[in-house]
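The complex is shown incomplete by one protein chain, all other protein chains being positioned as in the whole.
Up next is chain A:
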């Protein structure tokens, strides 16, 4: 985290999907999957992205990797805006960005051996073939805690945690500078989760790459991240240093999220739900502050004016009218 220029810089990212209906498949609405998101990730840093399902986390991840085309906004990797690049121009950048998905089974070809799966990107990018490739793959297997003799096995012969290790080995093959992890441990058992989290931490220490780490499990994100961004309905509502965010959450939504996590201590009973109702539909998100329909501090202004992220001391940024320096007193 010494490099001045961020490795990844996302500015005003927007991704809208058309909702079509009727026999003519006319556009009847718009899903605001991501609605103006900006953040950066430094070299060697882990930025955690949390929020409830459907809030746009995966869409951010896919846009960063250009697996989906953003509707607007800029994505800079090492200072180069990659949003407008052609397939050929993208190629060198593809090497630097890799992804690890939630479902390690769905993302592995069942008819390829584990060794071929991990070696494939090396061949595609012409980095190693034949014997050299085998050696490099064996080395990658070692790095993720698999045995070289397991290279000839097929995905179904591995457990969930081991399959996630294969995915991680494949992501490592090209020596990326950024690995996007989209719910990488959500499908795993607790004891296996810990193994994979430890592996991700160890690999980062060794290789100094950055993670954009997406999870809905706050404890997992709290554990692995350096900084954390909280998303709600397509927008980042709060972003701060991990320690600062969890010790001093400013946004009412972040506060509610934290209070909803069941604490593994029977003496700390506090099963009081902090917010009622469900997340509104991203098809017609509420006006003003999108959280106003569930916020216990809602003011008139919140319903019409959209708060933007503003500094709330140091690197802590919050998008809430209570935190713009004028609202807090009125409310508490």
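Simple rule for what comes next: a residue touches a chain if its C-beta (ideal position, glycine included) is under 8 Å from a C-beta of that chain, and two chains touch if they have at least 3 such contacts; residues count from 1.
Note that in this section contacts and distances are computed from a predicted model.
Participant: Select, from "Xanthine dehydrogenase family protein subunit M", "Peptide ABC transporter ATP-binding protein", "Transport permease protein" or "Competence protein ComFA", the UniProt-recorded name of the complex's unshown chain.
Facilitator: "Peptide ABC transporter ATP-binding protein"
Participant: For a quick check of understanding: of A:23, A:88 or A:190, which residue touches the chain that isn't displayed?
Facilitator: The one listed residue touching the chain not shown is A:190.
Participant: Any idea which of A:49, A:122, A:167 or A:222 touches the chain not displayed?
Facilitator: Candidates A:49, A:122, A:167 or A:222; residue touching the omitted chain: A:222.
Participant: Provide the residue numbers of chain A that touch the chain removed from this figure.
Facilitator: Those residues of chain A that touch the unshown chain are 46, 52-53, 159-162, 189-195, 197-198, 201-202, 204-205, 216, 218-220, 222-226, 242-243, 246-247, 256-276, 278-279.
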